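Left out: one protein chain. Kept in place: all the others.
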Amino acid sequence: MPLLEVRDLTMRFGGLVANDSVSLHVDADEIVGLIGPNGAGKTTLFSCISGTLRATNGQVLLEGQDVVGQTPEEICWRGIARTFQIVRTFREMTVLENVMVGALLRASGTSQARVDAEEVLELTGLAHKRHVLGAGLTIAERKRVELARALATRPKLLMLDEVMAGLNPRERQEAIDLVRTAHARGIAILMVEHVMEVIMPISDRVVVLTNGRKLLEGRPEAVSRNEEVIKAYLGERYRAVIAEPPAC
Amino acid sequence: MTTVDQPSDSTSMPAGPGLDPTALPPERSRGRAASASRLAVGAIAALVLLGLPLVLEAQRLVHPLHILIMICLYATLAQAWNILGGYAGQISLGNAVFFGVGAYTSTLLMTRIGLSPWLGILVGMFVAVLVSLAIGYPCFRLGGHYFAIATIAVGEIVQTLFINWREVGGASGIHLPLLPEAFVNFQFHSSKLPYYYIALAMAAIAFGCAFLVERSRLGYYFRAIKGDPLAARSLGVKITRYKLYAIAISAALTAMAGTLYAQYILVIDPESVLPLSLSVLICLVAVLGGIGSIWGPLLGALVLIPLSEGTRVYLAQSGGGGRAIDLMVYGALIVLVAVFQPGGLVAISRRFRGRG
Partner (left out) sequence: MPTEVLLQAVASGLLMGCVYALIAVGLSLIFGLMEIVNFAHGEFLMLAMFTTFWLALLFGIDPLLSVPICAALLFVLGVLVYKGIISRILSAPMLAQIFATFGLGVFLRSAAQFFWSADYRVVPNHVVEGRLNLGGLFLGWPQVVASIAALLAFGTLYLFVTRTEVGLAIQATSEDREAAALMGISSDRMFMLGWGIGSLCVGIAGALLANFLPIFPDVGFLFALLAYIAVALGGFGSIVGALVAGVIIGLVEAIGGLFWPSFKYVAVFVLYLMVVLVRPQGLFGRY
């Protein structure tokens, strides 16, 4: 039985279909990449899985149990943690406190949570920032705090929404290492990335979404050679070029 | 504006905390000397709090004692508000409802069935908690301004209900019967001193609650909810439940102070214990002092209450006039604080300490 199985998930906003009968699964020891052009419905799918949105149709099975209709907090308790594409760091709390909020989910009290959080801070390389307020962090650091916070809830599945976006190459490499570290601890990972180059090297399997539908899935090498994928992305790049303002 | 006092991790400070405005002051590095001096300050404060009133009493200075009682009362109310509004970020402009519920419950139990106000306090707190849950459960679905305005609406509804409720005295309220001076009756006629110590104890209870909240799971979750409700939920925080905890604690402490008010003033009516202006004053005290920090409410009460009581007496002696000068100063202070120091007086004092 896969850790996470999404069956025919459909999400409609009024007339707009953001996800159309999407199915995918994540096994307990996998890193699965979810890619697709802008507006493909990746973040919506994330929100449906994590309970922020309630799917219109379909099932989200976590270890065989349907979690559609459960609140985000229940789903987190069951073992799915997520980060947000647009970071949601607690600005008036320190890095340590941010992570402690996550750790408190499974800790008996604050002292236990502090110990757990410190451990996660070490792991994620944030220990030296522990007393800095969320508002005083760079974007890269905030993304790292989000990841650390999610890790602190001791998830079975970690869902990362564009944690690489906006990072420079060095930060990006650090983030990739971090994902690998988490994976090495036995956490399955489902990650959304907009940029294909980032996700290919670390994914065991890649799922491609376009226009709310699953285009295909497979091993990274196979997917990156697939013509439809190339077309979808080329189209996207083409549009991106047009959308850019004239050079000044 | 938030600080952490974790004595355990004295080893790890960021390299240049003085340069980074978001890093916290290096309190921990001062180590044992700091905690010793803190202890000394605490001891002196305790001595003043307990001893000063005795001096006032001996000098027959009744009015200053009254001001001290009011400071304790408002510090309690503001701290109760702070737990809900400051820590959990739910701006209530209806806390007078809980105050009124406390005052009316203990008073009615005393006048109708002769129950000691001391037991009445407990019943009042319980009823206030129920009322707060009934208000909070639906209203916590609303965010930001909508919640604040909903609490105003609820407050106005409750006040109107009491004004039109003949059985509890309607608009003219209830005069508490004068009972023999006794602890069990919660009435003291020969001196205000007992009221002062009771008010002080209540303030201590409120501060103790805030202290415990701040260090417990509640405090972390409250601040997470204030910071970003959606992020909090995705980390497993059951936000509705924790908001309800916050409003329940706030309501219980506020109702407790309501009983003290009723027993001290001995008259309650909807215009004095349930008005919006009281709800507003409670939160002004907390905001002026600095919200989301434990000392803010005390600082706010220390500044605002003497100001308001002082100007009232001054104006009364000098023949009256508009009588609103205290509120004028309040208003101006609030604007200045909001514009120049959103962290409140606490943040200002912290800045001075940081430099010193």
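A and B are the chain letters, set down in written order, and residue numbers restart from 1 in every chain.
What we mean here is this: contacts are C-beta pairs under 8 Å (C-beta built on N, C-alpha and C of every residue); 3 or more make two chains touch, one makes a residue touch a chain.
What you see is a predicted model, and the numbers here were worked out from it, not measured in a lab.
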{"item": "Neighbouring shown chains of the undisplayed chain, as defined at the top", "value": "B"}
{"item": "Candidates B:267, B:325 or B:348 - the one touching the absent chain", "value": "B:325"}
{"item": "Per the touch definition above, residue among B:49, B:179, B:205 or B:333 touching the missing chain", "value": "B:333"}
{"item": "Of B:65, B:108, B:148 or B:231, the residue in touch with the unshown chain", "value": "B:148"}
{"item": "Chain not shown: contacting residue from B:35, B:59 or B:164", "value": "B:164"}
{"item": "Positions on subunit B where the hidden chain makes contact", "value": "85, 91, 138-139, 141-146, 148-150, 152-154, 156-157, 160-161, 163-164, 276, 280, 284, 287, 291, 321-328, 330-340, 342"}
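The working rule: only the chains that are shown with their structure count from here on.
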{"item": "Contact set on subunit B toward subunit A in their complex", "value": "1-2, 4, 6, 8-9, 12-15, 17, 20-24, 215-217, 220-221, 223-224, 226-228, 230-239, 292"}
{"item": "Interfacial residue positions of subunit A with respect to subunit B in the complex", "value": "50, 52, 71-73, 76-77, 81-82, 84, 88-94, 96-97, 100-102, 104-105, 109-111, 113-114, 118, 127-136, 149-150, 153"}
